[in-house]
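Structure provided below as structure tokens; questions to follow.
Of the protein chains in this complex, one is absent; all others appear in place.
Labels run A and B following the written order; every chain starts at residue 1.
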Amino acid sequence: MAILRLVGRRLVSSVPLLFLVSALTFVLVSLVPGDPARTLVGQHATAEQYAAVRAQLGLDRSLPLQYGHWLAGAVKGDLGSSLFSGEPVSSMLDSRLPVTLSLILAGTLVSGLLGVGLGVLSARRGGRLVRTVDALALLGLGVPAFWLALVLILLFAVRLRWFPVTGYVPLTEDPGQWLRALVLPIASLSLGGVAVIAKQTRDAVLDTLGRDFVRVMTANGFSPRSITYRHVLRNSALPLVTVLGVVLVSLFAGTVFVETVFAMPGLGGLIQQATVEHDIPVIQGAVLYVTVFVVLVNLAVDLAYSRLDPRVRAA
Amino acid sequence: MTAAAEPDPQALLSVRGLTVEIAGTPVVQDVSFDIRPGETLGVVGESGCGKSVTSLGILGLVPGQGRISAGRVLFQGADLAASPKALARVRGSGIAYVSQEPMVALDPTFTVGRQLAEGVARHTGCGRRAARARAVELLGRVNIPDPAGVADRHPHELSGGMAQRAAIALALAGEPRLLIADEPTTALDVTVQAEILGLLRTLAAETGLAVLLITHDWGVVADLCDRAVVMYAGQVVEQADVEALFTHPLHPYTAGLLAASPHAALPGQPLPTIPGTVPPPGAWPDGCRFAARCALVTEACAVPVALTEPAPGRTTRCVHADRLVQEGTRR
Partner (left out) sequence: MTDAPVSASPTGGRRRGLVRGLLRRRTAVLALGWLLLLTLATAAAPLVTGHGPLDQDLNSVLTGPTRAHLLGTDTLGRDLLSRLLFGGRSTLFAVAEAVVVYLVIGVTAGLASGYLGGWVDWVIARTADLVFALPGIVVILVVLAVFPGNLHAAMVTFGVIGSPGLIRILRAQTLRVREELYVAAARVAGLSRPQILRRHILPRLTSTVVVQAALFAAIVVTVQAGLGFLGLGAPPPAPSWGGLVADASQVIDRDPWMLLPAGLPLVITVVALALLGDAVRDASVEAWAPTAPAVGGRRAPHPPPGGRPRRRRPRQR
């Protein structure tokens, strides 16, 4: 029950964010120097044709009215149509969602498992591993995903031919090829996440290892393994969950680049293409999708927090 | 030479010549004492005298980069300082530990019951359900009302006194023979202090549990302890039965501490204090470490002082011990 209430409260409180983002987008779009109707009908169209297209796009109405109209549509799942292909925006976005989601999901798994493993190991062993994690953190920040992707392509696709250079194979078509095509994108996407999580895990675990209860448990004969993996890790998980949320959102940003490099039919690639092509309805829809994604991530972080920390749960 | 160079064969725990260094600087030097089964031994001194480090050293848990650089810790015949294996076996089931701050002594993310059950299962190897039942039983034994209900609570939902009882229950999970309690009541309210002390006394009396009690409170010593060790600047300076210690201290530091105790205060009189502070490790003088604060100081105090045995069963580290035996200390 308490959980449901928390979810409800969070969802309600995310409404202002959704409004703000979509309204801001609208205001920005109204500043666009060009005129989409003119672009669509071309230079030689008659005044009637031009007016008809304007009316069709809803551009003859005032800005608040346009926004209201868009919002009413959005609530029903209608986000308008692409200025270029004429395809409904929502179906364009939906068809590309699975690719991006599988990238993000895999990236999260890889970052989480490798990052936490490396972090715990370096906290317990110390010495050279500590420096390795520091160096990794620096590289994670310094090596941009798109350049790393190219280096990986050069080494593993062009030279060694272990993986395809670009492309995406749907899971339903051929699971083996699906996985092979995903390896390099996921690797280039995850470096940053692994680095951040490894460093945070190490710091959090070291911090927890110095706490009184660890000494009490050790003194009273609790098994070292249980202390590390049950108690210390769980107590270190709180700061980690926050970091994981940030990593998830940054993974999304990474997909914009990775999908472009690997020519994958995902949301990130679509946003890039729509930006280049000036396809405003697609951008608006994508922004809405991304904002909802961010809201959901934050909700998940809050839920995880309340699961992990009894003090938050009680509050 | 220390009075008891050879370990007492009857002792449960014999500490001999324990020296602990932190970052190369000795913080505890050549500490020796014994605890017999069922006995309660107090370790007294100001902050910074090495009491806590001594107790943690026994359990092989010297903080930070510290290490035991010399000495033996004999528990039921095995040297814990030399054998990590023996130490691992003894922790919890031979020697248990209760810390000073009850509110942070338990893992905040698990219920009290689950932590206790984990300790029970670890030491007895029993199943989940049996461990849980035993955990509730332990909570009852430390006088927690509604033990089953408390078992389902998280540490932050307990009061300080309750949390300290739960921590004691956790320490009892392995049915230890010796309990090391490091200032177990310092962080608690006065009324709760009395309850916790009463609990420790009952446990010791009923189960034959020996207790090593670290404290700076003479009231606690008088209340609970059979014998006491007084520490100053990393050394043992006096050791005696509690009654003898109170009536006839044979070290000026002990005398000063006793005089400064609020329990001995006279109404309307300012509480006497010992001038100066404990010298930090690394700044210890070669001679008597208390000399700079001592009223009886003479030239003889400038050379290292050994422990002597002026009376059977008691030791002191003072060149003026004979004089003190003769005339007593001015109180």
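Definition applied: contacts are C-beta pairs under 8 Å (C-beta built on N, C-alpha and C of every residue); 3 or more make two chains touch, one makes a residue touch a chain.
Computed from a prediction, not measured in an experiment: that's the story for all the values here.
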Of B:G48, B:G119 or B:P155, the one touching the omitted chain in the full complex: B:G48
Option touching the unshown chain, where A:L103, A:M217 or A:V256 are the choices: A:V256
Touch with the omitted chain, as defined above, among B:P9, B:G64, B:G77 or B:G125: B:G64
Chain A residues that touch the omitted chain in the full complex: 16-17, 20-21, 25, 28-29, 31-33, 138-139, 141-144, 146-147, 150-151, 153-154, 158, 249, 252-253, 256-257, 260-261, 271-272, 274-276, 278-280, 283, 286-287, 290-291, 293-295, 298
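As a working rule, only the chains that are shown with their structure count from here on.
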Interchain centroid distance [CA atoms averaged], chain A/chain B, Å: 54
Residue ranges of chain B in contact with chain A within the complex: 56, 59, 61, 88, 90-93, 96-99, 101, 104-110, 118-119, 122-123, 154, 156-157, 167, 170-171, 173-174, 180
Complex interface listing, chain A residues touching chain B: 211-213, 215-223, 226, 231, 234-235, 308-311, 314
